[in-house]
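Complex shown without one protein chain; remaining protein chains in place.
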Amino acid sequence: MSHSSVEVRNLRHLYPDGTVALGDVSFRISQGESVAIIGANGAGKSTLLLHLNGILTPTGGEVRINDLLLTKGTLATLRRSVGMVFQEPDDQLFMPTVHDDVAFGPLNLGFKGEELERRVRDALERVGVGHLREKAPYNLSGGEKKRVAIATVLAMTPEILVMDEPTSGLDPHARRRLMGLIREFPHTKIFTSHDLDMVLELCPRTIVLHEGKVAADGPTLEIFRDDELLARCRLEKPFLMQGCPVCGKRKAT
Amino acid sequence: MHMADALLSPAVGGIMWLVSAGTIAYCSHRVREESDDRTIPLMGVLGAFIFAAQMINFSIPATGSSGHLGGGLLLTILLGPWAAFLVISSVLVVQALFFADGGLLALGCNIFNLGFIPAFIVFPLIYLKILGKEPDRSRRSVAVMVSALVGLQLGPFSVVLETWLSGVSALPFTTFLLLMQPIHLGIGLMEGIVTIAVVTFIHQARPELLGILPKTASRNSFPLSALIVTFLATALLTGGVLSRFASRNPDGLEWAIAGVTKEKGVKGPELGVHGTLASLQEKTALLPDYSFSKPAEAKSAPPNPAGGERKESRERVGAGSAGVLGSLLTLALLFVTGLLLKKRITPPSCKASEDGLP
Partner (left out) sequence: MASLDGALLDFKRMERLADGESPLHRLEPRAKLLVTLLFMATVISYDRYAVTAMIPLFIFPVVMLSLGNLPPAYIAGKIALLTPFAVAAGFFNPLFDHEVLLRIGSLEITGGWLSFTSILLRGMLTIGGGLILVALTGFPAICRALEQLGAPRLFAVQLLFLYRYLFVLLEEGGTLSRARELRSVGKRGLGMRSFAPLIGHLLLRTWRRAERIHLAMLARGFTGEFHTTRESRFGGRELLFLSGWSTLFITLRLWNLPRLLGTLVTEFIP
């Protein structure tokens, strides 16, 4: 993980029907950072993520990964650097077994035989689901599915992890365990989430998107203290920073 | 209206398997050539959709019964004939394997009846023709309705034909036809109404899903589908007719030959075919039971006092009580075999059979 960075410059994206999804978004994320991208529904978070590994093509502006401009020519190399975990694990796990699913990415990268099996094994063990290898995805619980979905990406050994709503749909226990897991990853991490408590715990830096533009970009705590900003962007303080419903005390401020 | 394994003869089943497998190979090739890599997941997921949608019912007014979507026509409209044929085939594969709908050997027949007919006969020859170059809403509705009606007449007709050619069912051809066709007129009407409603819904929500296809599909599919239809018709006629006489009622052949002397000329042409085929069959001995077990039995069977020259000699199911007794013994043996094997195998691996569900 020598040198990984994500840079977005004046990124614009128009949908075919003319709606502006992203209008002039710029930021730079350096190696090892853990950054949350938050915003109300329709603020452009998902669209932004899809630009980060070249699934969408910008209407204007550019995306640089590891200082390399994302173009058709560099796409294959850069997709290897940016691992993308989608919100809905059912969309990500499309193969008949967990093993086949985790092997899908490395196979596309041209790995075979022993090296392939090693990657599959390592990735599954990294997220603690080695025993699910031969299971079919529809027989997994929500938390297991999320973990396997992360393993499918880890097997490609990316330097940058991009995760869309990693904690959505999980029960409190599974959420807690997943957060513990994510915290340990040494990768450069980018999340979108409505789970602001998770953001508060995992991400020192937060970028707020509002109507396709960057409304704020700074330390997470500062952003969550800015009531006016949060209200304008249709967001709310994390529960940890709200008064205790019983005694009114705040745990974090 | 699935064709069932139990009513199928090997010849009909085999020919239809070949036809369907060939079409699957060809369609896979076409889809590979002409579509982008989005198509494969789309096909798979739409197949799952059709499967689920077929299980959702709607009540039919004033009848008290309910209907559901068939989906063949809808798929063809959405995906074009090549991909749609593959998806319908896949749905039928799953139904055959898990729900024994039709069964594995009848799969070829069912793929033809429910996949080939809508995708390669009805779609190009009726749907696209009615739709014309500038489709509007009413034109599209008419096209869908006529296609559904025709498709659901051809499909059952094909089932009747396959059943009759197989000769396992004793139901006369015309009776079966008269049973099937009118019922399917109603089913076709329902399918038409539902498909129109869904297509209209899609047209309002995401018109681009309907827009792409008529162009790509119509480009060069006509001559080809015409070719396939001709090929199939020939295959069906030759193979089907042959197989009918080969497999339907093989004993009847001998009887027919014997009958020539009694009912001179009345059934001239038919007997000619029977006779030729019978001698052909004896020479090639295609059906083993026919060539060697039959003569012995025919001799041993006692003549039927009432029916004189009738086919009493066809008593071939077992020489009376010996057959019944033997069957019982066989069943007992089978039962014991099962028990013994089960006992031997159970201890090391009993975990497979116990699972949580009732």
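Per-chain residue numbering starts at 1, and chain names A and B are given in the order in which the chains are listed.
Throughout what follows, a residue touches a chain if its C-beta (ideal position, glycine included) is under 8 Å from a C-beta of that chain, and two chains touch if they have at least 3 such contacts.
The shown structure was predicted, so the numbers you read here are calculated from the model rather than taken from an experiment.
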{"item": "Contact residue for the chain not shown (choose from B:P41, B:G132 or B:P182)", "value": "B:P41"}
{"item": "Among B:V93, B:L125 or B:V142, the residue in touch with the chain that has been omitted", "value": "B:V93"}
{"item": "Contact partner of the left-out chain, one of A:Q31, A:T74 or A:T97", "value": "A:T97"}
{"item": "For chain B, the residues touching the chain missing from this view", "value": "4-10, 13, 21, 24-25, 28-29, 31-32, 36-38, 40-49, 51-61, 66, 69, 86-87, 89-91, 93-101, 103-105, 167-172, 175, 193-194, 197-198, 200-202, 205-206, 209, 248-251, 287-289, 293, 304, 310-312, 314-327, 329-331, 334-335, 337-339, 341-342, 345-346, 349-353, 355, 357"}
{"item": "Touch residues of chain A, complete complex, unshown partner", "value": "50, 53, 55, 76, 79-80, 83-84, 86, 88, 90-92, 94-97, 99-100, 103-105, 107-109, 116, 134, 136-139, 152-153, 156"}
